[in-house]
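Shown here: the complex without one of its protein chains, the others still in place.
Chains: A and B, in written order; residue numbering restarts at 1 for each.
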Amino acid sequence: MPVWLEANLVSVLNGFAIGFLLFILAVGLSLVFGMMDVLNLAHGALFLGGAYLGASLAGGGASWAGFLGALAIAAVAGLAAGGVLSLLTEPLRNRSHLDQALLTLGVALVVSELLIVVFGDDPLAVGAPPGLDGSVELLGAAYPTYRLALIGVGALLALAVYLVVDRTRIGALVRATVADREMVAALGVDNRLVKAAVFAVGSMLATTAGVLGGPIYGARSGLDSTVLILALVVVVIGGLGSVRGALVGALIIGQIESLGRALLPDFASFILFGALALVLVLRPRGLFGAPAAVPR
Amino acid sequence: MTARVVDGPAAPDSAGAAEPPPRPTRVARSAAVAVLVLLAAAPLFLAPFATTTLTRVLVFALFAVSLDLLVGVTGLPSLGHAAYFGTGAYAAGWVSINVTSEVPVPLLVGAAFGALAAALTGWVTVRTHGVFFLMLTLAIGELVQQVADSWETLTGGANGMTGIPATRLAGQPLVTAGYLYWYVLAAFLVGFAVLWLVSRSPFGEALRGIRDNEPRMRALGYPTSLYKYAALVLAGAGAGLAGALLAAQVRLVTPADLGFATAAFGLLAVIIGGAGSMWGACLGAALVIVIRDALGPSLDGHGTLLLGVVFVLVVYLLPRGAAGTRWPRRRGSGRRGSGP
Partner (left out) sequence: MADLPTFTRRRLLVLAGAAGAAALLPGLAACGSSVGGGGSGGAKAVKVGLVVPRSGVYAVVGTDLQRGWELWLAGHGGKFGDYAVTTVVADEGETPQTGVPAVQKVLQSDGVDVVVGLVNSATALGVRDAIAESKKILIVANAGAGDITGKARSPYIWRSSFTNAQISSAMGTHLAQSGFKDGVYAIAPDYTAGTEVIAGFTKAFEAGGGKVVGQAKPALGKTSDYQPFLSGIQSSGAKATFSFFSGAEAITFVRQYAQFGLAKSIPLYGSGFLTEGNVLPQQADAALGVQTTLHYTDQLDNPANKEFVATYSAKYGESPSCFSVQAWDAANVLNRALRSATAVDGDTISAALGGVGTIEDSPRGPWTFEGQTPRQTIYLRRVVRTGGKLVNSVVQDLGQQSQPA
């Protein structure tokens, strides 16, 4: 195989790794937005929190205990944070969605500054757990084993989320709320609980993504805005409230970030934002979003 | 004649939030005059650094007021307004370096380019609402910042546009902090006056109507998209003017001036001060700058934390209606419109 083709195939593979990571991050944002029209701008800060957790517990000499411990703590912290966010946006339920979005913006500012206060200004690096920190000979080049593992984990999580949302009663409730909130309320289900649950699980996925992404992205201030914007692009392109949309959108963005940057390094960022703007204007509900999910 | 605007907003279902702001009371008027006098006399008794900080406040306040026209009056929450601010700053800087830095050329160029940038991007953004508008403007802001970062030959790239000469008034460069302050104050007052008058005009009332109930306004026969577009271009001009003042004061424009942080701080200033009230936006801007520049260093650079907390508190304490200031009800204080 010619060298340039090999190199680009590696980029494609990498695109899947990044894509699955983005999916784990963005699916929570998409569901909350689709269900409650709440744009959670603090989502990036949650990712950063997970990243810092991973860096402090599994940073220096990475070990499985540290890594899994970081994952567990991040999951619990994410659940709690999601619950708190849900509580915080409750009083604003009757006000415009903009107010709720602004509230999460304020929370994002506070959380990201607090993280700097606690963890310091230094950027931190996270090592992959032993056994996954080597590389594999693939298509004539070395590819980090960890990223391959990430593809596997991401695919499993995607399957799990899909099964829950598509096959369980809770999932049916979530899908129904995305489609028609008032009707579900009229059926006697307490919207607040569903919202809190989705918020909690979505935030848990975000912090977990932060830990999982540590060996690739590390932890540094400013990462939260970068990641938030990527997640927003995924959610808008994929469609609000749709798990399938989040997956497809994430994989597409993963490819743009990987293959796109390799082929057109100067234009990759423009493609990203241009695509976002285009979708928002032409088809605001995204590729898989429900038509009713577009707020007025 | 005037009946259509007066009757519409005073509908019973959006109690209070739809009322146009009452005419300023006598107290408000004398307060405004007092503040003006203080502002004008400031350099005479303030140390140079305090004057420089106050100048910075004025620049940011003009930016916030132009954003308020969008957010508070028209109900379009923008997270990308800094793009027009920065475009105006770069344009004014470029003109100052390459053509002339004589007043009022950089100001006019800055305002013109701010309006142009808004016109180019506005036709895309006015077709969306609410949170989608927020996201789209965020995307556009990031795009414009990318352009500024990459177009090194024009903007100086990541290092920014340096070496902007001092503004000249009738040939004399304005270098002393005090003279520069008066120049910025004069430009600020002009910009503020224009934006304030627009918000009080029938056009401004129509914008408020659009903010509160766009379908109704459309039903009444208003071309709402056109009105929103006009508001956007005007706000862009205001932001561009503020940008030109930034270029004159700091004499350095960087891509960060176009970025998400600047836009977010502007939105913070508007919300904290009270969306819809122009002087409120000024106060919010003053708070943001003071916390960031004066208190920030003593808080180890964590002024943003304090701002975030204040912002969260303000969002909670906002009265009903996202973008509307509730003035205390005074019986018979010259409220327009017939209430129920």
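A few points about this structure:
The rule is simple: a residue touches a chain if its C-beta (ideal position, glycine included) is under 8 Å from a C-beta of that chain, and two chains touch if they have at least 3 such contacts.
Please read all numbers here as calculations on a predicted model, not as lab measurements.
Touch with the chain omitted from the figure is made, among B:Pro77, B:Gly122, B:Gly274 or B:Gly308, by B:Gly274. Although one chain is not drawn, its touching partners on chain B can still be listed: residues 16, 43-54, 56, 149-150, 152, 156-160, 162-163, 165-166, 175-179, 181, 250-252, 254, 256-257, 272-274, 280, 283-284, 286-287, 290-291, 293-297, 300-302, 310, 313-314, 317-320, 325-329.
Mapped onto chain A, contacts with the missing chain fall at residues 3-4, 6-8, 10-11, 14, 18, 121-125, 127, 133, 135, 141-144, 146, 216-218, 220-223, 226, 257-259, 261-262, 265, 269.
One rule holds in what follows: only the chains that are shown with their structure count from here on.
Chain B makes touch with chain A in their complex at residues 77, 124, 127-132, 134-136, 138-140, 142-143, 146, 150, 260, 264, 267-268, 271, 302, 304-305, 307-309, 311-312, 315-316, 318, 320-322.
Chain contact summary for the complex, chain A toward chain B: residues 37, 39, 91-92, 95-99, 101-103, 105-110, 113-114, 116-117, 225, 229, 232-233, 236, 266, 269-270, 273-274, 276-277, 280-281, 284, 294-296.
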